[in-house]
Structures are given as structure tokens and as C-alpha cells.
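Report on the following structure.
One protein chain is absent from this view; the other protein chains keep their places.
Take a look at chain A:
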């Protein structure tokens, strides 16, 4: 039997209530995804090398590659145990709870401005090319065309948002969905970053959370289920731990903390980390641009609650 190490609050509560049966949707080395038949959402079982994330349970295995788990294996939950066929039993007794809470947009943005500039410089140097960061010239027409379209559409989206041309913005956002290489297309990853920023309490852009919800509604069927789930959760302000860590570092971190947190995000997937980080940084730039032009109620400090012991 394998022990669960930590898991997202909502997922653990659902598992606790045993409102969960499903099948294995996809198998990777570090994660497996399970389709829940009760609510049609994907849930992830992740090895201990992966950070906490929405709909995710981190368990004490190094890899799923050798456990013999296959697509469509049945998944059942009973008595605080997850059974994947007869291949794996996961005990949740000692799993710590984790909840994704996006930090508030700061009232004093001077440090944020400096950190955004540092983040841009670091991404210029260390970001992965091929998605939102233009690839080096090559004969690969597909990649070059994808990159041009990503840049053009993301810029048009941001410009339209700033001009309140919401119909154009919506069109551009939808035309980013499913665009790009990788399991989670680069356009989706960019939107994950952007939607996260819209969900920062006190954000000058928080009025656009409805916009992101509409885009996600339209996105169903335009990208694969794994990528769709990440976008859907981001539109609700629920993102993985490393992204939250980066936001905290951007708001209040030292240069060292910022670069450490940024590197963690840049290491996600192939170009996914760079694409998400680009969405975050563009979103913050819009916030900085709009800051002061609107008046929002101040909310209390809103730090992520992390790792509450669970019995």
C-alpha cells in the first residue's frame, strides 16, 4: 500500500465522502489522470517529485512507469483507500491538506514593478523557446507559424482588453486555445497564467474573471481534457503550488526568492513553464498599467494555507 503525502482540499473531501469512481484516463511517468464519473472532471495522482496542484493527490511513489497501470483501469474509493484495479492501493490517512489561494494584488506596486522587470530579463535568458518565446530561426515552418500566431493573438488579446473591446478580446482568447506544441498547448498555458492574475483579489483586472469563465466555457472541445482542466481551474483561481510561489515572490520576495520561484515554474513541462510565466507577467503588466485608474475595496491579507495536518 502506498501512502498519500498531500492533496488538494476539495479532492480529499470528495474522496473522503467516497463520491468517487472512475477510470484511468492517461498515464505518464510522474502522474496519472483519473476521470471521475460523478462530475466528469479529471483528477491527478502525482508522484512525490511533483508539486501540489488543483484536483491533485501527491503520493509516495517515485514514478508510475513501472506500476503497470494502464488507460481505462478502474478506480474505486472506499474506506479512505483508492484502489486502481488490483494494481495499486493508496491510503489517505496521513495526507496533508493543501489549498490553492491566489495572493492579493499589492497596494504598493513598486517592488512588483521591479520584480516584473527582473522576471522579464530572466525569462529572456532562461525561458524555453518554441511556444510564447519565439524559436530560433530554422526550416521548421509549423513551429515558426505557431509562434507567430501565438505572439500576434496574445498581443491582440491584451490590447483589446485594455481598450475594453471585449468581443475582440474574447475572439483572440478563444483562438489561442489549443494552439501550439506540447500536451498542454502553449496558448492554453499562456491563458492559465493570465487567468491566474485576473483572480488576484484587489487586482485592477479582477473584473475580467467573468471573461475568463466565458473563454473556458467556449474552450471545451477546443483542446484536450488535460489542458482544459488546467485552464478551467485557473479561471477559478486554482493553480499549482509553484505558480502561487512565484506570485508571492513577485509581490514580496527578494531577488533570490524570485529567481528560485521563477525557475521552478520555468521547469514545468517543456515550454509550458515559460508560456505560463509569460501569461503571468503580461497579466501583471496590464494590472500595473491599469492600477490607480479604478477604485477597489481593500481585502485583508490573503496568504495561501498550505499543508494542514489531516486525519
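Here is the rule we use: contacts are C-beta pairs under 8 Å (C-beta built on N, C-alpha and C of every residue); 3 or more make two chains touch, one makes a residue touch a chain; residues count from 1.
Heads up, the rule we're going with is that contacts and distances are computed from a predicted model.
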"Phosphate transport system permease protein", "Cytochrome bc1 complex Rieske iron-sulfur subunit", "Extracellular solute-binding protein" or "FdrA family protein" - which is the UniProt name of the missing chain: "FdrA family protein"
Contact residue for the chain not shown (choose from A:99, A:165, A:225 or A:257): A:225
Of A:104, A:154 or A:184, the residue in touch with the unshown chain: A:184
Chain A residues touching the omitted chain (full complex): 26, 28-30, 63, 65-66, 71, 125-126, 130, 136-142, 145-146, 149, 175-185, 187, 221-226, 263, 267, 269-272
